[in-house]
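Here is the structure we will look at.
Shown here: the complex without one of its protein chains, the others still in place.
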Amino acid sequence: MPTIRSNLSIPLNELSRIADDQKEVDQTKQRDSSKFRPLCVKCGVFGTQDGSGYAEFGNTRVLAQIFGPDGDGKWEDSYAKITLNLKGVEDETKLAEYRAEIISCISSVIFVQKYPGKVIDIEITVISDDGGALSTALTAVSLALAHSGIEHVGLTTSAHVVLRNDEYITDPSTSESEGVIGGVTFSFVPNLGQSTGINLYGRVPIENVKNLLEFARQKAISLVPVIHKAIVKSVDEMK
Amino acid sequence: MEVQISDDEKLFLIHGVESDLRNDGRSCEDFRPMILERGVLSGTNGSCRVQLGQTTDVLAGIKLELESFDTIAYPKPRQPIYFHVDFTANASTQFAGKGGDQYGEEVAAAFHAAYSRSLDFIPNLSKTLVAEGYRWKINMDVSILQWAGSFPDAISLAVIGALSDLEIPEVEVAPDDGGKVSVVLKRPRHGGNMRDEEVPVEMWKLDVTKCPLLLTVSKIGTANLVDCCPEEESCIRAQLLVGISQNPEEEKYDVTCVKQLGGGLLEMESVLEMIELAQKATKGIYEALAKRLKTEERRKPGHSFLL
Amino acid sequence: MSYEISGPPLISPWMMLSMSEARTDIDETKIVIPGQPVCDAPQQFMRGHGTYTRDGEIVSSLSGVVQQLNRLLMVKTIKQRYAGEVGDVVVARVVEVQSKRWKCDVTSRLHANLPLGSVLLPGGDFRRKDVEDEEKMSEFLKKGELICAEVQQVQHDGTLMLHTRNNKYGKLQQGIMIKVPPHLIKKSKKHFHTLPYGMAVIIGCNGNVWVTPSLPETTVEEDGSHITEFQKVPQDVRLAMIRVAACIRLLRDYSIAIFLNSLTTCYEMSQPYDIKELSEQDTSSRLAYLIAARLMQEFSSQN
């Protein structure tokens, strides 16, 4: 596969250049509501040794980079501090919301006690947002974490599902999630079966919350093999 | 705020919580005594002060603003409430200078998420859309005076208190030249010698009985509990911020926002248990709040600061 | 499942008590505010703490009570940071582990020092303090742990030197700690009280009151680690401890002096009420009024 030796070393054919508006055209054929949009994930994007990850769900593309535990004069506590720099989200409140959500997810996954007094910097760039930016970002960060070699509980998968008049839709784009009752971004550690982050919005009647979360959990589980394959491939390339 | 307690004290506290008896005698589902007082700030259109257990102290104030907006850009009616939360330095030293801003933004974002569908809960909120391209904008400013645990609960009480205290003037819309519209305060026709300005303007109030309530449910050991004091907060494994509101049509409850914070892992069933607990707590608080808002006496603003 | 949202109290807790005649020990004339002349004949008196001379007159620089000690005039403020004296029993929290000592927070102006030399080390008291002990210091006492100690010496700048060279001092295990303004602690010889309700209280002079299932008999094991038993505190002992903790908080809110007698009367009087109610406004004010009256009556009957 011809790869351009730029700082972005994604093989050419994976960067399938489909113009965004052209994408709307084949949107009309009704996508099966339990399928994800065409997704491409890559663990270890840049040549550099630090952890980096890229995730693309339909037209939502997010790039994540983790700069490994680094010395920092001011921070002496007995655990590592995690700083996050989130770029590419226009809406101010969405930016603050996503930042809180991502930091909480990551600090529940990384063994912070193993890097006392160190700082872990995370850079996330949302290249384009067509719905589900938070769950794509969480997937990208999970890949970057696997590539960076920082010890953590395990790979996390996250899915964004919506409820539209008692029909569940997986991974909707912004056009598909018009007039939706509610939705949830659910991120989840498959090997321990525990959730690391939940972000539910909209107005969901209380009895539907249970099966909405259950549906999201199933979808997150269905993503595990894809992420696992991407990580194993990156370990191969490391040799 | 970081309260230093030793591992033995934590162990004692965790054992207590798991046997449903906390260090101050409360059970897991009890709230600390709450003090709510409206009309505290005279310079605002609506204000409220909430004290949770004589420690957490929150002040919410509303300023109204007549905003003109481009109808093409925003065809659909948007919810007019804008939140801004700031942590005063005396709440805790870590908020001096720019310390509290990032945290304040995150809390404000959580409230935006919870109130994103407020047009459905508050029936007469759509009345704030005054005319084509003009609407009332409700700027909600919350400042945390004292920090001692579970402040999202105190904020949501203060927000509902302030909204219930809010008086919005009635307006008349007179078409003007060039497609513009002039908005005039509606004054009841008054004979007699009163000059036009002194005639009191008619005001209308929002019906806030169905507003969402944001509660933090925390997990310590195997027990879920609400309203944690600082000592308990230092032993928390994971926290869930749950926004619940009453369904306007039937006697049901809707979940408007769930956020997992505090960096912990949660089993699926404990997530559902915590939402269940939050719903029970919300029901109780709604009743207490409704009772409180009815018995509000008129007292000059700032009285509670004199105590 | 109690949710109780009330309006602000009509008058604040401590005001309520001072209106009653229970408060007679301070006569009004002696209270001064900064800038107020302290006495009329400045020549005969010496100037003490809290006062300064302004064009020949002794003027107070603090708000508090004037105290006269034969010819020395000084102003003593009511709410003051804890100033330690030798022999005081204090409850302190370790803030920092340094090379040869622990820095502990005793809510006074400066952190107190607990030198490695004045701590009961494992294997009796006669071992020479060698380098190996310095490394294992954080094993004895970690950051954030609570200790009960006695003030050995007060240095010139006010820092206290503590020591725990006694079986009843040392690391505190499970229990509840309540912070109280130090001026509420009544001077008394005994600080360790085992209450008949199956638990014990340590009233530190520095305003930290520690409620614990049993007094810390620090039986230091041979292998050097304090015996750390992690078994659960039985439910009835826990109930008693939490009730006493609630009583202490009530006494603190209504600024009633804290000593063994006031604790036991408060505990007995609070029996009919649920623990939760003790922190609520109306029950606690009624209870505080009764306790103050009872204490005043006992006090006047004694002398």
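Note that the chains are named A, B and C in the order they appear, and that numbering of residues resets to 1 at the start of each chain.
Criterion: a contact is a pair of C-beta atoms (placed from the backbone, for glycine too) under 8 Å apart; a residue touches a chain by one contact, two chains touch by 3 or more.
Operating definition for what follows: contacts and distances are computed from a predicted model.
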Should one name the undisplayed chain from "3'-5'-exoribonuclease family protein", "Exosome complex component Csl4", "Proteasome subunit alpha type" or "NADH-ubiquinone oxidoreductase chain 4L" using UniProt, the answer is "Exosome complex component Csl4"
Among the options A:C40, A:I127 or A:V153, the absent chain makes contact with A:V153
The one residue from A:V62, A:V162 or A:V189 touching the chain left out of view is A:V189
Logged for subunit A, residues touching the omitted partner chain are 43, 49, 67-73, 76, 111, 115-119, 121, 145-155, 189-192, 227-228, 231-232, 234-236, 238-239
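Here is the rule we go by: only the chains that are shown with their structure count from here on.
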Closest to the centroid of all CA atoms, by its own CA mean, is chain B
Looking at Cα centroids only, farthest away from subunit B lies chain C
CA centroids of subunit A and subunit B: separation to the nearest Å works out as 31
So, in the complex, the side of subunit C touching subunit B is made of residues 1-9, 11-12, 15, 93, 95, 142-146, 172-177, 228, 230, 232-233, 235, 238-239, 242-243, 245-246, 249, 253, 274-276, 278-281
Within their complex, subunit A touches subunit B through residues 92-97, 99-101, 103-108, 153, 182, 184, 189, 192-206, 209-210, 213-214, 217
In the complex, the residues of subunit B that touch subunit A are 102, 105-106, 108-110, 112-113, 116-117, 120, 238, 240, 244-245, 247, 252-268, 271-272, 275, 279
